[in-house]
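A single protein chain has been removed from this complex, and every other one stays in its place.
Chain lettering (A, B and C) follows the sequence in which the chains are written, and residue indices restart at 1 in each chain.
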Amino acid sequence: MTDPAHPVDLITEVTLRYSDLDPLGHLNNAVYATLFEAGRVDFVERELASALTPAFGFVLARIEIDFRAEGHFPGMARIETGIARIGRTSMDFDQKVTLEGRELAAARSVCVLLDLRLRAPAPWPEDARAVLKDWLGRR
Amino acid sequence: MTDPAHPVDLITEVTLRYSDLDPLGHLNNAVYATLFEAGRVDFVERELASALTPAFGFVLARIEIDFRAEGHFPGMARIETGIARIGRTSMDFDQKVTLEGRELAAARSVCVLLDLRLRAPAPWPEDARAVLKDWLGRR
Amino acid sequence: MTDPAHPVDLITEVTLRYSDLDPLGHLNNAVYATLFEAGRVDFVERELASALTPAFGFVLARIEIDFRAEGHFPGMARIETGIARIGRTSMDFDQKVTLEGRELAAARSVCVLLDLRLRAPAPWPEDARAVLKDWLGRR
Partner (left out) sequence: MTDPAHPVDLITEVTLRYSDLDPLGHLNNAVYATLFEAGRVDFVERELASALTPAFGFVLARIEIDFRAEGHFPGMARIETGIARIGRTSMDFDQKVTLEGRELAAARSVCVLLDLRLRAPAPWPEDARAVLKDWLGRR
């Protein structure tokens, strides 16, 4: 049973735009990369930022996207963002984009924590790792 | 006094995205063109579509944008869209983008009604003209 | 030895834009999705279009992107597009984006041939399959 105070995924909502459409009248595939990014940025801001100093940043190392259905306009895309793996200096996001309850695309991505001063991967600070472990445990 | 059932401007809300930011950390200027377009498309869908057959389309002939303040992320942009002029085959939109009550940009644009079959400007059908006149009268 | 008349990959060049940059001054990750798309569209236009009637279209079913280095502005991105697999109704693209000789990202994607009238996957016409086989054989 899902505890509403501890959801499995963090939810981010993003308004779709007319300019997201391609000549076939569907959401362009690069828009999904933007929507998944919106979800990851939201996760970092709401869940991790308080456990990290401004000396840290994130870099996307890899992303896999499966396109499941054509996205239409107008609408409010719903991005579900969960944690699927915690590494020494990285984490895997597991994400979905849905529109009116229909899954449009799913993504798995690898993000690396960066020490912005050294421009090098950094091990997770203990507080940040605790937050990630909590989210990982909900799945 | 404003009649809440007949607002002066139609309101459209659009979630800002991390990808809207430029290297200075502000909303890129082209994003405003996209936000104003979102407001115009919303106006056409909600106010004009029922008075027009699918044989009609719109083309943007001209836009003037005044940038008033730097836009930040995250946030929900609010686009206010009103009618400033009605021509024989065109109309002028008068628009504003605000973020948390602060005006970021204002735009005036000329849109032309198009007969999609003839690919030529078309005079307003009477019903559509009546809708536009009502909006123009609120200002 | 590479035969210059039969290169291993089709080359597409795309000018980078200031608006491609994110707040860190690097190419935004969604821009790579757009660049890889530019390469695939170019491949289809130059290599496959003459072997396909307008009744066919393509849909991207899956993409994996590995980000290898940060992309800077200004510059001309070079997209290398090759064929890695031919299915009954699909193909895999194998792609790279380089900038001044440096690899920025690599992608593997699955594209499905679509019968636009039936909105369903379609087996490759013989001429199109022959083109794809030729490209696959160069690797």
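Rule of thumb we're sticking to: a residue touches a chain if its C-beta (ideal position, glycine included) is under 8 Å from a C-beta of that chain, and two chains touch if they have at least 3 such contacts.
Predicted model, so just to flag it, every value in this text is computed and none were measured.
Contact with the chain that does not appear here is found for just one residue of A:30, A:44, A:83 or A:113, A:30. Within the full complex, the residue among A:21, A:59 or A:136 touching the omitted chain is A:21. Summarising the interface, chain A meets the missing chain with residues 18-19, 21-25, 28, 30. By the touch rule set out above, chain C reaches the unshown chain at residues 13-15, 17-19, 34, 37-38, 41-42, 45, 74.
Residues 24, 28-34, 37, 57, 59-67 of chain B touch the missing chain (whole complex, contact as defined above).
The criterion applied here is as follows: only the chains that are shown with their structure count from here on.
Each chain gets one centre point, the mean of its Cα atoms, and the points for chain B and chain C are 36 Å apart. Shown for chain B are the residues that touch two or more other chains, namely 18-19.
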